[in-house]
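Removed: one protein chain of the complex. Kept in place: all other protein chains.
Let's look at chain A:
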Amino acid sequence: MLSFTRLAPSETGIQFKNELNERPELNILTYLYYYNGGGVIIEDFNQDSLPDIYLGGNQVADALYINQGNMKFQEVTAQSGISNPDGWTTGISHVDINGDGLQDIYICKASGYRGLKGRNLLYVNIGADPDGIPRFEERAADYGLDFSGLATQAAFFDYDLDGDLDLFLLNHSVHPNRNYGKGTQRTIPDPLSGDRFYRNDDGFFTDVSREAGIFQGKAGYGLGVGISDLNSDGYPDMYIGNDFFENDYLYINNGDGTFRELISSGSQEIGHSTHFSMGNDLADINNDGHVDILSLDMLPEDLITYKTSGLEYAYPIYRQYLNNGFAPQYMQNTLQLNTGRGSFSEIAYLSGIAATEWSWGGLLADLDNDGFKDLFVTNGIKGATNDMDYMNFIANEDIQRRIDKGMQDADLPLTREIPPKKVPNYVFQNNGDLTFTDRTSTWIGQEPSFSNGSAYADLDQDGDLDLLVNNLDQVASLYQNNLETGNWIRLTFSGIAPNTKGIGARVIAYTAQGVQVYENFTARGYLSGVPGSMLIGLDQEVSLDSLLVIWPGGSFEKHQGIPAGQTLTLEQKQARGDYYSRPAAQNYWRATDTLLPFVHRENTSLDFDREPLIAYAKSNEGPDISIGDINNDGAQDIFVSGAKRQSAGLFLQGPAGAFSAAESDLFANDAINEDTGHLFFDADSDGWNELLVISGGNEFTDGPALRPRLYRNNKGVLRKDTTAFTGFSLNASAVDSIDMDLDGDLDIFISSDAVSGAFGKTPQHGLFQNDGTGHFTDVTTERIPELQTFGGIDDFSWADINADGLADLVVAGHWGPIAVFENTGSGWKYSADNGLDLSNGWWNCIEVADIDNDGDSDLIAGNWGLNSKFRATRETPLTLYRSDFDQNGSVEPLVTYYHNGVETPFASKDELVKQMPFLNKKHRTYRSFANASLEELFGADALKAAVKKEVFELRSCVFLNDGKGNFTKVPLPVIGQASIIYDFLCEDLDGDGYKDLMLIGNLHELSTQLGRLDAFQGVVLRNEKDGTFTWAPELSPPISGAGRVISRIRIGDNEQYIIGRNNASPLFLTKHE
């Protein structure tokens, strides 16, 4: 029994079917959006309080259905005066255009292309007749709304808060979609396909696109528009989804009649967006009071579909695309979690909703009334034009010549050879913790369809949301909600005319599930609109504690103790005051990136040119930051590493807390090194700090660029010791000192995380004994014999793990476990059976601290996280096979992962066959490749013979020590898995005596099949005193970019924190007084 019942058309009376009728002059080969479908709106058009339905048809006439109650509908299109059989309907909107309290209908038409004629229509509601049938008159021209062009969808809202509704009109391009050209072309208006902004001037709509700052270029393939006050300043903002190469647009309302677009401005506030953007929805998914952005794309969940579909450009080509003036965007659904500080964390993979096939409309709505908004997705495409086999092998010469000659009726079957992807829609339940669970099979069932527009409404007035879907070549689907839902309150709005429906009103409900925010914007999903009323889910609560409604313009009103199960009408004339005149809460942190005259400049990552099969680059590791006093003046100085061909910087702190560069010439000599770590320490016990710098970066294989550099300190003057570490070179990852032999001087350990150009190969590390004068001897093999076969180490720490008074070595790296090498008195020995054995991860950092205040050393380890397509367990690991699969003398690193229980190579077919042409022999077509098992592709013997490394854990974790060196794993909370972690600040930030965590991370240089790990915008986790942590947004500072390291520094009399960021300037944080 499904939780939603799909009612039969014979029962409901809804027989509307958006049936296509391909013609030689108009089909998928002549109009790229031929299969994009039509919209649906739900609203009460005849004032009987029952929501009615209007469905849009592309090549069939639209249809209006009046709700007769009990899920019975009557088609009244003709009786109501709507005569709209021609043209191509796309999006539909409802709006009270003239402030008479009646809902009017605005219809977008694609026209002016390939014989498509017509213009947008405005059907003004003139009231219902005695039979309850609403009557309409078409009056678009009277309002200046008779736009003619390639319209997609209209969104009515009051952008200037003058009390009337203005209009954003989304249009779409038919420009050849692969020639991306320059991003700047978005500034050149195109009359047919450029977006429009219309200001409502006393009932006439004036095109103010240019003044408003709207992009109107021919590259805007607009398929989605969402309106929300994203920054909670009272002014509505807009999110525009553009298909293909053009960026999405995130327009922030400046409040003065203009918008500023964030994504094209190179802003770090939004990391990446959907590439092939379709519909979107803007709603708060985690009840934190901030509205989040969902945008849909076409990433298949089905592995065979994925592997037979066109993918993103490979990294080197993608880089060129970005350089042409575009922002990062990837083929995946995106969920931009609003941090409330003007920035967004994209967490769709973390949430489990990144891949829903070729998707059109996403609706965020609380379907089970548990107080969290769930997700419904429509999808399916009648012809998957990105099928690689069709492109390369099926669309043969004959077909092409016939298309080129001008298609005839007899040629129409050609379009039917394009593989259709008829797939079930998706529904996800919100788990309330940023994640969603796929409930398709139990809620709506797995019935395949080509589904486009959709809307939700309580059609049967039983207190839950039903779903209506406009399908291609199939009768529209009505899903009646029969879930065991929680309690609810229905809200309707009575606004001051002309905005009679209170469009733009924001409702804040304070519930047991958190602060639920709703906004009364009706254009949602794809080409569609929902009623201007709301259902608020209360789960098991019998009443709503309190509710605040804020009307456009800022007047507000509070309601308390509202019993569940009733309808509450909110009236704007009851509201008072200005909600937005309240002072904003002060931030806990102050951040600045201008204190140090240094910007880390990363050179272009060539990792993917050299090793196209790998998942991530290893060449963007710096900078590290070291704090120490070099001139013994008592003030802390800063050393920050430079990337390859960039000098490292030494900055001396002056008396006023200002920093000045020192010894620039000295470091310029070694600019070629990509420095990855350094250390201030007194190597020769003369009271002055030496500086030891290590280099790596996967750029060099050998030689001086990989040699540790010791700068000796002669009373404040540094000089490079050219005799130190001669003959020693390694791709170093971390360095620290330890008096290992307790002889009073400091010995050195340097770890390595990679062998350059050999992804995943086990590197060598170096433990160096100090003779007391700062001369070092390599004693690794004698002291830690097991270390050289252990694998890569990205970070390590010396700490007494087993409370025996001796320093043990804790290491973290890629493809290996977190490991403790126990101090035996004469050396170090790998410690097994301590709870860490199967912790193999892609570990980047390790900290040692007492997390639970029980007096021992716990571990905090930063990993890859869960915000990518990768998941790993003991049974379904990530695996690296290093082998010369094609026997050409060089080793291929084959990385596999599990997708729904199937082990599959990570690298794409295109990349694999370039390296190993024999794969093309066995599997020339993409389908054959996609269907082949790993053994069929590479041979069981070759896989067996390969050097194999595995990852079982991708989450960042705390490991709690039982005091004897045995550990219990406690993963960080969900938000802590939103990106890769490179460093932690582990300090008590809220003054409760327990150490909290600030997370430092993000990595942009990934295979384009993975996108980017860029979701951290500054995250602090509060220690819950039992070894667990929770997200503390109020303690979280704004940190954008690719963080690598955080250090505490005293500047003048201030305690500050300095964060090293890759390819950016260091960021300084201070707590507000």
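In the analysis below, contacts are C-beta pairs under 8 Å (C-beta built on N, C-alpha and C of every residue); 3 or more make two chains touch, one makes a residue touch a chain; residues count from 1.
We adopt the following convention: contacts and distances are computed from a predicted model.
For the omitted chain of this complex, the UniProt record lists the protein as "Vanadium-dependent haloperoxidase", which is one of "Magnesium chelatase", "Aspartyl/glutamyl-tRNA(Asn/Gln) amidotransferase subunit C", "(Fe-S)-binding protein" or "Vanadium-dependent haloperoxidase".
Between the chain not shown and the residues A:Asp609, A:Asp741 or A:Asp988, the one that touches is A:Asp609.
Of the listed positions A:Met331, A:Ile418 or A:Ala457, the one in contact with the omitted chain in the full complex is A:Ile418.
Residue-wise, the contact with the chain that is not shown comes from A:Met391, picked out of A:Ala8, A:Ile304 or A:Met391.
Set against the missing chain, the residues A:Asn70, A:Asn323, A:Gln574 or A:Thr824 yield one that touches it, A:Asn323.
Not every partner is drawn; the one left out touches chain A at residues 27-35, 176-182, 185, 310, 313-314, 316-317, 319-321, 323, 383, 385-386, 390-393, 395, 397, 400-401, 403, 418, 604, 606, 608-610, 612, 886-890, 892, 914-917, 920-921, 924.
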